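Below is one structure, written out as structure tokens; comments come after it.
For this depiction, one protein chain was excluded, whereas all remaining protein chains were kept in their positions.
This part shows chain A:
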């Protein structure tokens, strides 16, 4: 089921197109990561889908509904990019107020459980005016899930929080997803997106330049994989045979006395290489394969043309 679907969605501020015709589909149960630099249009995109700002063109649907009806709002939780609260209310009062706005009566026990999930149970009765930025961020996440939505939009969920809290939030996101919740998140943290998202879109100047799973992005990255082999010392005839064998897979081979590195196109070559070298009587002690990280892909793609180059699963 398509939880989010956008068609040529566009937002212009004056003459500047901040979101420039985005076609996107998010399926139920995905953790969809939206990656891009500041000003790429990530938050604007989320803000359009959640009713904070109005699209200039195109259309979108959530749960196949084109309007944000009360039923749809009940199914959706949102952490906007800036989490500002009512200073005079406590954390638990906020959760009760926000859930009540969605038409859900969240009891004190449920609110405390929600705060506990984000590590804020002890701050339940403290006024938000005294909260740090990180605590407000956690409360923002708590309010986005307090009414048990089916889809949550998280705009930079871990920005501004300490490393320990970031890990806690990432674990919470995974846990929510395991419970069947679809998650759409933006992040600057490439490592985080790589770690928890099942599907990723790279956005630049209002357009999605690349989209796919991590594996698909790596394939699109068109980069090689570097295999390092630690083996028994090679005598001259074995060295030559090894080189002849490895030449079938790569032109970039570096054979040392006890360590060899080979650049290959796909990971499919790895078991064949291991088997082949073993058959040549070479004892392999360790094999490591370095794949390009999302950061490497992202940095390479930053200069890519503005054409949408998508790859669907």
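To be clear about the criterion, contacts are C-beta pairs under 8 Å (C-beta built on N, C-alpha and C of every residue); 3 or more make two chains touch, one makes a residue touch a chain; residues count from 1.
The definition used in the following text is that contacts and distances are computed from a predicted model.
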Per UniProt, the name of the complex member that is left out, chosen from "Molybdate-transporting ATPase", "CoB--CoM heterodisulfide reductase subunit B", "ABC transporter permease" or "Cell wall anchor protein": "ABC transporter permease"
Touch with the omitted chain, as defined above, among A:53, A:230 or A:284: A:53
Absent-chain contact - pick from A:86, A:243 or A:285: A:86
Absent-chain contact - pick from A:73, A:117 or A:218: A:73
From A:143, A:177 or A:209, residue that would touch the chain that is not displayed: A:143
Those residues of chain A which, in the complete complex, touch the missing chain: 47, 50-54, 68, 70, 73, 76, 78, 80, 82, 84-86, 88, 97-98, 100-102, 143
